[in-house]
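One structure coming up, written as structure tokens, with questions to follow.
Note that this complex is displayed minus one protein chain, with the remaining chains in position.
Note that the chains are named A, B and C in the order they appear, and that numbering of residues resets to 1 at the start of each chain.
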Amino acid sequence: MSIGRLQDRAVELRRMFHRIPEVGFTEFITTYEIYKALEKKDFTLFIGEEAISREHRYGVPDQQAIEASRQRASEYGVPEAFLEKMADGATGLVAVFDTGRPGPHVAMRSDIDGLPIMEAEDAPHMPAADGYRSVHEGEMHACGHDGHISIGLAVAAYINENQNQLSGRFTLIFQPAEEGGRGARSVVEKGWLDDVDYFMSGHLGINEYEAGTVSAMTERFLASTKLDVSFKGKSAHSGVEPNEGKNALLAAASASLHLHSISRHRDGATRVNVGTLNAGSGRNVVADHSELKMETRGGTNALNEYMMSEARRILEASALIYDVEYETAFMGNAIVAECDEEWVDIVKTANREEANGFNIMDTMPLKASEDVTYMIDRVQKNGGLATFMIFASPLKAGHHHPSFDFDEQAIRTAVSVYASIILHLANNHTEKEYTSYE
Amino acid sequence: MSIGRLQDRAVELRRMFHRIPEVGFTEFITTYEIYKALEKKDFTLFIGEEAISREHRYGVPDQQAIEASRQRASEYGVPEAFLEKMADGATGLVAVFDTGRPGPHVAMRSDIDGLPIMEAEDAPHMPAADGYRSVHEGEMHACGHDGHISIGLAVAAYINENQNQLSGRFTLIFQPAEEGGRGARSVVEKGWLDDVDYFMSGHLGINEYEAGTVSAMTERFLASTKLDVSFKGKSAHSGVEPNEGKNALLAAASASLHLHSISRHRDGATRVNVGTLNAGSGRNVVADHSELKMETRGGTNALNEYMMSEARRILEASALIYDVEYETAFMGNAIVAECDEEWVDIVKTANREEANGFNIMDTMPLKASEDVTYMIDRVQKNGGLATFMIFASPLKAGHHHPSFDFDEQAIRTAVSVYASIILHLANNHTEKEYTSYE
Amino acid sequence: MSIGRLQDRAVELRRMFHRIPEVGFTEFITTYEIYKALEKKDFTLFIGEEAISREHRYGVPDQQAIEASRQRASEYGVPEAFLEKMADGATGLVAVFDTGRPGPHVAMRSDIDGLPIMEAEDAPHMPAADGYRSVHEGEMHACGHDGHISIGLAVAAYINENQNQLSGRFTLIFQPAEEGGRGARSVVEKGWLDDVDYFMSGHLGINEYEAGTVSAMTERFLASTKLDVSFKGKSAHSGVEPNEGKNALLAAASASLHLHSISRHRDGATRVNVGTLNAGSGRNVVADHSELKMETRGGTNALNEYMMSEARRILEASALIYDVEYETAFMGNAIVAECDEEWVDIVKTANREEANGFNIMDTMPLKASEDVTYMIDRVQKNGGLATFMIFASPLKAGHHHPSFDFDEQAIRTAVSVYASIILHLANNHTEKEYTSYE
Partner (left out) sequence: MSIGRLQDRAVELRRMFHRIPEVGFTEFITTYEIYKALEKKDFTLFIGEEAISREHRYGVPDQQAIEASRQRASEYGVPEAFLEKMADGATGLVAVFDTGRPGPHVAMRSDIDGLPIMEAEDAPHMPAADGYRSVHEGEMHACGHDGHISIGLAVAAYINENQNQLSGRFTLIFQPAEEGGRGARSVVEKGWLDDVDYFMSGHLGINEYEAGTVSAMTERFLASTKLDVSFKGKSAHSGVEPNEGKNALLAAASASLHLHSISRHRDGATRVNVGTLNAGSGRNVVADHSELKMETRGGTNALNEYMMSEARRILEASALIYDVEYETAFMGNAIVAECDEEWVDIVKTANREEANGFNIMDTMPLKASEDVTYMIDRVQKNGGLATFMIFASPLKAGHHHPSFDFDEQAIRTAVSVYASIILHLANNHTEKEYTSYE
């Protein structure tokens, strides 16, 4: 299959995956479809506890939500035995291929989860107009991970078809639950990144250049921590004896306001968001419970820690104002990472060697959080070189928006870029003694 | 049937109704059971648009909630034709009996709705221990309306059995949706109270005296207004471009805090409560929507209007702080009323005549809101005498609490009190020329 | 001197005192003028530590403020020796007269302090138009205590002139620092109220009836506690390193909002007010200090304690939100008291006996706080009868307003009422064996 055919197939697959978004740790159908796309190829496939460490997942949905998605997957046709391996939301897949020839260990990561967003239904939104809008109401691929999966599968096909020209080993990671920084660590702790020489990953969109513009590295990751907070007060009839209540709704409201007023910091960018607040059960009852989903971010790990430290004190104080109890649950984390500059040369050279003609920029800012940073960190700690590329595209609406969409030409670009890098690395690995996996 | 048997039957019915609570304007099963209890008696029964004015209902649940309850009622065995008459949540029933003999028009109101509260499951809670806990999970008779229904039905049975000793007319109103002050006006606007001479109603519990203690009147009603508020902002990625968002969550949080800080008033008791707040859809998205359920109250209508006037300005200002839009929906109202002092003599005399031996107090405070005030107001405007009695009882937990329960002896008390009043009125109506309804 | 002359003189004196208002515990000139008005009469006069207990004063101004007022008094002509006795703000005066004949011990209290309010300068304000506006800029008799002093002096003149018709003893208390509930306890702890048989006091204005309307008792006192609060944070350059600051201004702002949102109480009236907030020293500096002057009130002592208990927790929590330190200083207190109903008969009978023709009402609501309650409480504990009357008047503007003024006819009314009571008590004291003071 030519690169052109691989690209066509990637676009087809992207539309298929776009229809079946599943939020983090419920990617049962998604994992199964990835499995089906790879099972005839020469990769060894790992799923469930073989792929990820259940205990190192963050922010796993409650049993009811997992069960509902699993039921949906069962109705979709995913075999029970396959589902059983992913029990309790152990989704995701790792595909490994060893050429048997000495050469570098190259790893690639594709994230596979969707978002809890109701997709736009109106015509200007291409997926709606062309019939591949989400069939899972209330879930949507609104961050391009559908494209990431299909690029990963195209790269797998490329490796499979060109295995005779390649050397070393390849580990393709289809990571669950990137949103909220919840899944990467469960992959890392399984050891997949421990002896990687070249780690590559990337994102569609992010910065709006014409498709064909590629950033070899990414900078300005934001470290981030995700927290669920619950306040527990005491209900009372709001007319008869309001003083008997302990108001958990107001504790949450006050916490939200004060969290958003944490002081800016001398050392750089900080962020805080209370994204959801749900409180109370009846109009005429003093609310006895409330729940927040919140996050902090920072341009450095220290800045994120400053924000989280302020946040924790504010949460304690907000509970004290209203004499209520509170609990926090850690739901996810992302750290800051720096890509290795060697990748600029690799990407540019590969682009030249294959005459791809893409516009390769050294770096672009992300200004957001990505748990791929856990993988980058592990690879670098073990001496490997890691990058996170950006495959720019004009966007119809921002990431996480109900009308989010990108130029599918960026998928084609990414497939070519990854393929050319793989080929380049296969031909340029003399500087180190690689041992075969065997 | 002796009064004793009527009392026993009322307690049995109360436990039956306790198992099937339905929130306001979804009392399909409840209305049907009331119907079944009355259909063999000599009352003319009115349901649906014949009983209430659909357009004068406040805070009707959304179509989906009504449909779910109707479906449940259908599965319970309520005939489709019966349900059809109550389409769109036109629940409740009015039973009319005319003796054909000149005499006063006596009306009685019983409210029939439950609350959206998950009933306690633990043993000390009698309904749980004795097997009549709610089978409608998340709904509960936590304010004694199950008792009110059964008292109303016992009074109907009493009238039916003693019709030969009685004169004048009787109108028994089984009102839907008292909670939130949503149903009374839809009854009043139908005209049922327009020519009532004696209007009686009452509440179980409220003040904790031994059962057998009865207040002939009630004072300190609180006027109240119920409002739903929604804020509509603009979502944005909280890490990438927080400034692009318009934060509806913070608008709701700020509104809640400021509503609760409306100044106390020189002229008496005021109340405000934001009972529920729901905002946002994702942790890392600036929340683009939020909803509040709130209410104000006042010891006088003017005090309630002061609170609502302050509240409306605060809602407008809260939207302005965060540059978001907002809407309010009127969801219910109750006014202040004063019972007619003549009832003290009526209740005490009837108590003496029948040698009931109850401890009759002149009045007790309610300190809450009741839309029966709309009925009292209408009756008094047309020259009738109205009261709202209290049948006191020790309480296991406050009204609207998951463990709310009362001493069923208070039901027996109420049945006797109403019966003795009816008998008394039948024998003491010389002061006015009553015309037969015919 | 006839009652009419005493009344004329009282009005003259009122205008004189109106010109020289002094805030609590700085009434140096005021005390001296009272002294001068009494020194030629047959009273024994007590000032300084002889009159009040320095250590039981609340909310004494700082040394600088006391010194400035003392200096002003010195310039006014108050002798140094006289000032020395009042050193450290021990202002106020007690005048005692013993007829030497058996009879009741009658005490009367007049409060003498002004308020830190800038008096209106415009013509419709009578003191401005007629030339007796405050000459102490920023201080004002805006609560009628100028009238209270002059009434007290007229009563002293009446006793002095009519001493041969009277029996028993008289204690006239000119109490400092009523505003803020700061002075009464310092008088009470000196023992002046310990053996009082009849205690009378009163207030001009309060309820707007025509002058000549008098309430024999007062109800609905509010218990109250006064607190000064200071927050201490850490300053930092708000542009360079805002995160280094600990923001005491925001702590005070947040405390203020939350204090005003303390829940209303089932049991009755509550109040809270943050009256002043001062924070920060420069626009571009994170504020490192802030100060609040606040108070709570309640319709019962328990309600006031509820408010204060909530307030203290909120202050602690507000400091925690911003990681600042805080301190509170107790600045004053008033309790709730009930007047003795016997006074209704006394006042009405006296009014009849002297044919005063005033409209005597049994009671009126105060809806405010008065530290006279400490005196009432002490008198009643020792078996005496106490009251606080109201001498109603139309008001040009509310109490504590820069344009506050009352109808001076109310002063004349009060003089007559007190005089008639004294005469009445002198002639009606047979029911008890009174011992002479000697």
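As a convention for this text, a contact is a pair of C-beta atoms (placed from the backbone, for glycine too) under 8 Å apart; a residue touches a chain by one contact, two chains touch by 3 or more.
Small disclaimer: the values here were computed from a predicted structure and weren't measured.
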Per the touch definition above, residue among C:Leu6, C:Leu115, C:Leu303 or C:Ala392 touching the missing chain: C:Leu115
Among C:Ala90, C:Val187, C:Leu257 or C:Ala386, the residue in touch with the chain that has been omitted: C:Leu257
Hidden-chain contact residue, picked from the options C:Leu249, C:Leu303, C:Ile390 or C:Leu425: C:Leu249
Residue in contact with the excluded chain [from B:Glu12, B:Asp130 or B:Glu316]: B:Glu316
Of C:Ile262, C:Met294 or C:Val336, the one touching the omitted chain in the full complex: C:Met294
Interface with the unshown chain - residue positions in chain C: 115-117, 179-180, 222, 224, 226, 235-242, 244, 247, 249-250, 252-254, 256-257, 260, 271, 273-287, 290, 293-295, 297, 331, 367-369, 398-401
Where the missing chain touches chain B, by residue: 240-245, 247, 250, 254, 258, 261, 263-267, 286, 306, 313-314, 316-318, 320-321, 323
Contact footprint on chain A, counting only the chain that is left out: 257-258, 260-261, 263-264, 266, 269-271, 367
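Heads up, the rule we're going with is that only the chains that are shown with their structure count from here on.
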Steps in the shortest chain-to-chain touch route ending at chain C and beginning at chain A: 1
Most distant chain from chain C, judged by the mean position of its C-alpha atoms: A
Whole-Å gap separating chain A and chain C, where each centre is the average of the chain's CA atoms: 69
Chain A and chain B, separation of their C-alpha mean positions in angstrom: 51
Chain A: positions in contact with at least two other chains: 240-242, 244, 247, 250, 254, 286
